[in-house]
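Omission of a single protein chain aside, the complex is shown with its protein chains in their original locations.
We just call them A, B and C in the order they show up, numbering each chain from 1.
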Amino acid sequence: MADTMRETSAPNGSESRKTRAVVPFQTFLLYAGSALIALVVGAVLIIVTSSDLRARYSYFFAVPGDAIGATAHRISEVYGTLLTGAVGSPSAYLAFIRAPGADTAGVAFSPISETLVAAAPLIVAGLGISLAFRAGLINVGGPGQAALGALTAAVVGYWLDLPFPLPLLMAAGAAVLVGGLWGALVGWLKARFGAHEVVTTIMLNYAATNLVVLALSFSFLRRPGRSDPITPEISEGARLPGLFGSDFRVNIGILVAIAAAVLFWVLLNRTPQGLELRAVGQSRQAATALGINHRRVWVGAMAGSGGLVALGAAIHVMGVEHAMTPGTAGTLGIDALVVALLGRTGPVGCCVAGVIVGGMRAGGTQVQALTGVPYDIVTCIQAVLVLLIATPRVAKALFRLRKLSIKPSTTHGWAA
Amino acid sequence: MKIATEKVTKRFGDLVANDEVSIEFGAGAIHALLGENGAGKSTYMAMLYGMLEPDEGTILFDGKPVELSGPPDAMAAGIGMVFQHFMLVGPFTVAQNVLLGLEPAELTGVDEEAMNARVAELADRYGIQIDPRARVDELSVGLQQRVEILKALARDVRVLILDEPTSVLGPEDAQALFVVMRKLAAEGKTILFVTHRLNEVRQVASTVTVMRHGRVVGTCDPSADRDEIVALMLGESKPLSLTYAPPPRRGKTEVLRIRDLHAAATLGSGLRGLELSVRPGEIVGVAGVEGNGQRELLRSLIGLTRPEHGTISIDGHDVTDAPPAERTRLGLGFIADDRHGLGMIGGLSVSENLILTRQRRFTKHGLLDFKSIDSDVAARIREFDVRLSSPQQLIGRLSGGNQQKVVIARELARELKILVAAQPTRGVDAGAAHNIHSQIVALRDRGVGVLLLSAELDEVLSLSDRVVVLAGGVAAPAAARPWDRQAIGAAMSHEHPEAVRGSHDG
Amino acid sequence: GAPPSGGAAKAGDGPTGCLVADTAGINDGGFNALAWGGMKKAEKDLGAKVRFLQARSSDDYATNINAFVKQGCDLIVTVGFRMADATKAASAQYPDAKFVIVDNAYDPALPNVRGTTFATDQGAFLAGYAAASASHTGKVGTFGGVKISPVESYMDGFARGAAYYGKQTGKDIQLLGWSIDRRDGTFIGDFNDQEKAKQITRALMQQGADVIYPVASGAAVGGYSAIKDNGNGVLGIKGDIDGCTALPDYCGIFLTSALKNVDAAVFEAMTEVRDKTFKGSTYVGTLKNDGTGIGPFGQNEGRVPPQAREDLKKIADQLKTGELKTGSPFTVAN
Partner (left out) sequence: MTTSIVLAIRGTTARATRVRLGAALALAALNALLVLLTFRSHSGTTKIDWSVSGRETAWTIPSFAVPTSVAAVLGAVGLLAAGLAVSRGGKRHLGGLLTLSGIVAVLATLVLCGAGQTVSLLALADESMARAAPLVLAALGGVLCERAGVINVAIEGQLLFGAFVGAIAGSAGGSGLVGVLFGVVAGVAIGALFATLAIRFKAEQLVVGIVLNTAIAGLTGFFVSGIFIDTPSLNNTPTIGAISIPLLGDVPVLGPLLFHTSPYVWLAVVLAFVVNFILERSRIGRHITAVGENPRAADAVGINVQRVRFWATVAGGLIIGTAGTYFTVGSVGQFSIDMTGGRGFIALAAVILGAWRPAGAIAAAALFGFADALQLALNILGAPIPSPLLLCLPYVVTIIAIVARGQVRAPSADGVPYERN
């Protein structure tokens, strides 16, 4: 998000001091307002699906306080659970401070741990989708790239029974390679034949999913003694070490994610290739005229994009699942798209968005388990949030943010 | 119908495209509107047709003030317009285009045959030859123009506005159009007609209005002296910003060589067999009205469009089919007239825009070397006096003139063999223009060849060592100093027969 | 009604039971629903507090189990063979938590997990025999959701039972959709896609199958809907639970069902948790202990010849004693 701030608030010689302060504030309003609307939509859904509340609203005009009080209670209960499920509850933290120990720590910090576990793959894959966006490409091929990346990591991870960091590095490297090649194929189809990436990636998603099923049907890739599609567990040396012991699932994946974000930033802003990529993404025609080979950039960007998504899936497999089934990392590709759009395709944005989406996942699970409101409430909230942030004109009109500058569109219809 | 405007003003931001324009056009006559590129003619016409709303002033139809909220209002009032930029639906047939919006709503669908017949009949009536069944995007621009005219005629207009209808036509087609125009005028219709060609004005117009810088600078009789009209259009010769000095060393070999270049046009004439060469250490100026092949020439030189025929070589290497990157490597630099589309990347910073094309050279250990970049950028900014708050500012946020300075600074930063400069000073202030001009001359003095394309005759004349006139897609023979300003102006207006040779394929 | 799940159940003094459902959810009309049924019974009879979480993909198994562990559930029921890994991992990490997994057993048994497996091949064997006897065309069909051992176990039993009928009567019985020799057949690929189940069922009917057994959890409804649309005397076999109970709308097309009494197993585990007698162990549901079996013939009882009905009783006895074996590699009834 900071990245966008930089863009929308770039200082300008003739801009008065006042406008300079107004623009970041308006960007902040965009986020705050969008979040508010998303939460309100979520609240409406909660009310609509609660039969108890619906009953109270049926006699609303007789005893309005009853319905309003119950609604407020219900909504604060759900959103409270969402929040404590994502970041932990104050009482648990207090308990830990009063009596530091393994069990109090477990209760206090496990929500954060769950959030970070979910966030790591999301951040990395979100960076991947962002990379494509920055080159003016929409990579909807996340599901396929993630599936192949996860499969590769799982297979290499159990084949190599070497001392600790080696299998891990090689499994991750192989996943990046396979995901990168799968992505590069999309770039090549676009560069060579003008086939639009939205269509080719969607088709390749199905192909990849089926290839995974095919691969898992070979007995030499299947777990001994099992007839169902599941690989053997990866070797100890290929597992991501936990950060805070076995009580918490959080592992070094989150550090990898932060490293990936730093690398992403360096690549885009500190290398000639990154400059060329952004140039093509901003204006293919001008970039071409200035001697940049946009076809090569497309292939490269899609390769990098696919590689990062695959790496995200590998982190998921090596950190959490330790084996591959046809459903593993199945939703990562689409969630990554949400992260990229929410993070406005910047490295810091993706990290923040990844943690938010990861937190909503951890919190959403608690919401369903404790309050009975279905998990999908968070999907709905996220969708509204993304819709508002990805289409700033709507928010601009809604909140009357006249000073908010709108990024020029980066996607250009079907024209190749 | 009589049509008039009173003190109509139209602004685009700070730019005043029309400044209190008051004209009156009588019915049953052909009125010509003359003026340089950017004089405001199209803007004026668009307001009459309701495509643009005037900021101030009134439009009067038959003496009655009207408010046009859109083309439908104008159409309802009996006004038709043929745009400078065609407005045709490519995959439709001629008849479908002509009758677009006029199709009868019938349950059995649109009766194609009836439509074809209707259009054929209409075309016959005005002696326009065209096949109603042909697909429009497969037609030549000349024929597309006929479709545009038929479109207006099908609406039974009382006023027909034609914005540069002949710029895309060969002489015969133009003559055919004049026949139609006269016929329409004889039927009592009012015709407004924009052109840059003086001979045409003399052939068909009954009144002439000349615009410059958004204002009406005079009206005259079409039979007036050629030089008088040219003078009105071009205005006073501006004081030269530089005193001309001949090139110190002019090379013998040709650093840029263009042979028999043909390129299809999207608008205007395209290229129809252009021959041109530039030697090291000279500035070759290309004078001409826009739409005569300038755009195609520039894009073929950069490598964005593939010519249909002919060759381009840079420093002896044939680059006709080479990608832009290769040309850049051979020493081609360019300043595009379409700054926002080609010259710069608005979403990148000034600093990044300044080093684009040299980014690989500023790389150390795979990373951009910001120490040398920053010092280089600072030097360029100083040299070209770019006014900005920080080099990290997005270039899109700079004023137009400062953007242009950045573009030029970038191009001149490389080792060039040939610079193609299109409208290098468009939109920049006098001081900056002077600076840009001196840089171009200094470049020439260092032995670089320069091809200068400009719609401003004064700019071309003050800088160039040789001048060619680009008209109808071919370059008329070069003129030598001292310039015959009137003759060049006339050639730009297609007064020389040579200037239109080879333009019969419209 | 009450809010959407057992989450806000009336505070009982019984144990807290938490169910991790697979992707088809607790309304699948199959084993997820059965497991939830067992929980609901515990809610009513034992005053238990019950909750559930539904997985959206296999990635959620571990997350959902962990969420329940952190909430301090007294018993966590993981529904399905596909949760075997996640359950095992959680049981190792949280030795104090108690688990029941449906459709899987660990060897050796884990100290805090009740593995429950079912010799569903036995129930399916009977259903296959009945199906073959009711078929006019001599062709019966089956297909699976995902190729996992509990599904294969059903398909094996069904195939062997049908073949056994052919052997006994000398009739030519063909099975479509599953080949015991190749150990391969027709699968949907998941347990949710009803449309695909419908298409497969149509294709099977086209090949002449007139008794069809979809082993596909929530997706199976698609198959029954195809049979109902067809309306040509084709019958369906319900898995896990009696068809007329689970899907009353389709009651008319069911021949019988191959049962898997998950609810009883779950309820029993809940009872043990309340009585503090719960231990890690393996429960094997067989014909003998009523863990599996053939359901009632409903309206279509007449399609099964009287002789075959007699035979079924005999075969059931033989299977119970081990005199007759189903031959499935996945059987647990030994």
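Heads up, the rule we're going with is that a contact is a pair of C-beta atoms (placed from the backbone, for glycine too) under 8 Å apart; a residue touches a chain by one contact, two chains touch by 3 or more.
Fair warning: this is a prediction, and the values are worked out from it, not measured in the lab.
Student: When the whole complex is taken into account, which chains on show are touched by the absent chain?
Tutor: Contacts of the unshown chain, counting the full complex: A, B, C.
Student: Pick out which of A:40, A:94, A:214 or A:262 touches the chain that's been left out of the picture.
Tutor: A:214
Student: Tell me which residue among A:303, A:348 or A:386 touches the hidden chain in the full complex.
Tutor: Among A:303, A:348 or A:386, only A:386 touches the chain that is not shown.
Student: Pick from B:63, B:109 or B:246: which residue touches the chain that isn't shown?
Tutor: Selected residue, touching the omitted chain: B:109.
Student: Of C:78, C:91 or C:194, which sits in contact with the chain we cannot see?
Tutor: C:194
Student: Identify the residues of chain C touching the omitted chain, counting contacts across the whole complex.
Tutor: These residues touch the chain not displayed: 1-5, 23, 25-27, 54, 56, 176-177, 179, 186-187, 189, 192-196, 198-200, 202-208, 218, 221-222, 225, 228-232, 234, 249.
Student: So which bits of chain A touch the chain we can't see?
Tutor: Contact residues on chain A toward the absent chain are 45, 49, 51, 138, 140, 189, 193-196, 198-200, 202-204, 206-207, 210-211, 213-214, 217, 334, 337-338, 341, 368, 373-377, 379-380, 382-384, 386-387, 390-391, 393-394, 397, 409-415.
Student: Kindly note down the residues of chain B that lie in touch with the hidden chain.
Tutor: Residues in contact with the chain left out: 49, 51-52, 70-72, 75, 81, 83, 87-92, 96-97, 100-106, 109-110, 151, 155.
Keep in mind that, in the parts below, only the chains that are shown with their structure count from here on.
Student: Report the inter-chain centroid distance for chain A and chain B in whole angstrom, where each centroid is the mean of the CA atoms.
Tutor: 48
Student: What is the distance in Å between the mean C-alpha positions of chain B and chain C?
Tutor: Whole-Å distance between the two chain centres: 76.
Student: Where the centres are mean C-alpha positions, what is the separation of chain A from chain C, in Å?
Tutor: 36
Student: Would you pick out the residues of chain C that each touch at least 2 other chains?
Tutor: Not one residue of chain C touches more than one other chain, so the list is empty.
Student: Residue numbers in chain A touching 2 or more other chains?
Tutor: none
Student: Which bits of chain A are touching chain B when the two form their complex?
Tutor: Listed in rising order, the residues are 7, 10-13, 266, 270-272, 275-276, 278-279, 281-283, 285-293, 407-408.
Student: Which residues of chain C touch chain A in their complex?
Tutor: 1-8, 18, 23, 51, 53-54, 56-60, 62-64, 66-68, 70-71, 81-82, 85, 93, 146-149, 152, 183, 189
Student: Which stretch or stretches of chain B touch chain A in the complex?
Tutor: It is residues 302-304, 323-325, 327-329, 334, 336, 341-348, 352, 355-357, 359-360, 362-363, 366-368, 370, 387-390, 392-394, 397 of chain B that touch chain A.
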